[in-house]
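A single protein chain has been removed from this complex, and every other one stays in its place.
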Amino acid sequence: MTPIVEFEAVSKWYGNVIGLNHLTLQIPAGVTGLLGPNGAGKSTLLQLATGQLRPSQGQVRVLDQSTWNNAALNRDIGLCPEQDAFYEWMTGREFVHTCARLSGLARAAAGPQVERTIELVGMTQNADRAIRGYSKGMRQRIKLAQALVHEPRVLFLDEPLTGTDPVARRDLVEIIRGLGRQGRTVLVSSHVLYEVQAMTSTIVLLNRGRLVASGDVRSLRDLIDKHPHRIVLRSARHRELAAKLVSMPDVLGMQLNDAERSILVETRVPDDFYARLPELALQNGTPIEEVYSDDDNLEAVFKYLVNR
Amino acid sequence: MNEVPTAQDTRSQTPVWERRPRGLLFAALPSLLWLCLKQQASGKRLWVLAFLFSLPSVIAIIVRTMHSTNAPAENEDALIFSLLANALVPFAALWFASAMIQDELEEQTLTYLLVRPLPRWVIYLSKLAATIAVTAALSAVFSFMAYLAVYAGLEPAHPEIADRALKVAALLALAICAYSSIFGALSLIMRRSLAVGLVYIVLLEGIVANVPFIARKLTVMYYVKVLVERWVLNDAVQDWAMPLGELPSAANSVLVLALIGVAFSLLGAILFSTREFRMKTPEAS
Partner (left out) sequence: MPIFDQGYQHWHGRLRSHRWAWLAIAGQGIRTQLRHRWTKMILSMAIAPALSLAAFTIIWGLCEQKAALIQPLLTLFRDLPEVFRTNPSEFRVPVWTFLLFFFFQIQRFFSMLLVLVVGPALISQDLRFNAVPLYYSRPLTRADYFLGKLGVIAGFLGAVTVLPLTLAYLLGVIFSADVTVIRDTFRLYMAGLVYSAIIIVSSGTLVLALSSLSRNSRYVGAMWVAVWIISNSLAEVFTHTLKADWSPVVSYTQNLRRLAEYLFDLPGAADRLATLLHRPPMLGLNQLVHTYPWYWSALALAGLCGASLWVLTTRVQSLDRLK
């Protein structure tokens, strides 16, 4: 897959502080989640990708063009910044309209495009109020609208869901997924792991300025050897089930929970383990009521990779 | 909310982003200029400055009401050439020009301009143009008012005053161009540009410009005073220790002021184009 955003051995430092450390990364089309704890370098990465900062070393390319001081590239880039900053004296419509015109849309085209974008983010009713009177969720929607109004090919969204209510969050997640389906490249930075998981399974994980992992969440999970997979089984006869499980060679460890009648199994080959479960469930005396993975998710990947 | 619209325009199968023209976005320039003008012209700052710029007119009215024995030319010298040109204009230029980028940086709205397909030098020069336009308009309006306050209704009438007022407005606009370009560039070099600019105004423009020494030729105020003597007052000597025989011509003075404006504007544009503006996000803080 042709990378849309490329970081080639990029380092960025501010005085003695390293923001990004020898980062090499390729981001394909579609939605990619950018994760990392505070101070990991996510905002630095986004500011480098949008040409606001110049890399101290290495090259940053978007759509095969260098990003630094490349105004023409900004036609195809949209940024929803993290900071809650606006021209507060403008109305929402004026703000999006100004951004549309600054992006090069002609007057005739800007009007309808602004209306479409405002409707897309669900701000039609409140578009003519001054931004200073908006709630946090409204501000996020308008911020997203200004990033979308010129229909960029590549979108960088820095914490787009911050402060939004659950309904708005669901709507915005759906918009982002729709953008990915259209073939656009969307890089979403967020702390809220389950929301990123709702948008995409492709992630980039940063920690202390370094790239920790990138790729599909499940593939990454499989690669984490240090932490065996944890699978929870519930059964009315959990101890008898446990006695059968302990004889399996790929079961590394077990914890019994009498209160919940469950067993937490640790295994390095979850697929093989899952394959054996139907047979086990059919055997007399060990019905299995529930099976779920305790850590086959983004949160676990994040925790294992960042806290190691 | 509607379904996400497709990127393809209904008129054509080509994605919208591929049909936009390349080259300088002339369509964006009027919006950029309008935005910069609105930013400079809105807020309490303009009202404070309008109040300060109205002081020469107010004082002139007070002086005339109190039947002062001053000749109008003395009042003109004190209120227009000294207070307005020597103090208020440099201060206004310093305040507006030092804030034009720094304010956007502090408010963190500069991001919205930097991620648009506009060359950085265009952004900077648009902001500078808006700054100069607003301060020059302010000084022109209030210099006219000051002349009215000093000369209106006097017997004998002074018909040349209208011409003089126009020349002073033009002269102040030229001075504002020079000052604004200097302070705009200064604001990109150091954060405390207000304090440094103040020291520059007090020491260089306030003291050095008035000392009959070659160093005064490095100041904007020297050329402003030359233009006052040569152009506004038609080679009439003022009490500024500036004998006419030693002064450059009006044309040369205009050229020098214009060159200062152009040189520092270019410097500012280059600095703005090459400098990084790191937005401190709540997460990064």
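Letters A and B name the chains as they come in the text, with residue numbers starting at 1 for each one.
The definition used in the following text is that a residue touches a chain if its C-beta (ideal position, glycine included) is under 8 Å from a C-beta of that chain, and two chains touch if they have at least 3 such contacts.
What you see is a predicted model, and the numbers here were worked out from it, not measured in a lab.
The undisplayed chain touches these shown chains across the complete complex, B. Interface note for the absent chain: among B:Leu29, B:Ala129, B:Leu148 or B:Leu198, the touching residue is B:Leu198. Within the full complex, the residue among B:Val63, B:Ile123, B:Leu257 or B:Leu271 touching the omitted chain is B:Val63.
Check B:Ala28, B:Leu79, B:Val122 or B:Ala269 against the missing chain and you find that the one touching it is B:Leu79. When the full complex is taken into account, the listed residue touching the unshown chain is B:Val48, out of B:Val48, B:Leu154, B:Leu218 or B:Leu259.
In the full complex, subunit B makes contact with the omitted chain through residues 44-45, 48, 52, 55-56, 59-60, 62-63, 66, 68, 70, 74-75, 77-79, 82-83, 86-88, 91, 94-95, 98-99, 102-103, 106, 192, 194-195, 198-199, 201-202.
In this section, only the chains that are shown with their structure count from here on.
The geometric centre of subunit A is 46 Å away from that of subunit B, both derived from CA atoms. The residues of subunit A lying in touch with subunit B in their complex are 14, 38-39, 42-44, 47, 50-54, 69, 71-79, 81-83, 85-87, 89, 98-99, 101-107, 116, 119-122, 146, 151-153, 158-159, 171, 174-175, 178-179, 181-184, 191.
Residues 1-7, 15-17, 20, 22, 25, 27-28, 30-32, 35, 38-39, 42, 107-109, 111-120, 273-274, 276-279, 281-284 of subunit B touch subunit A in their complex.
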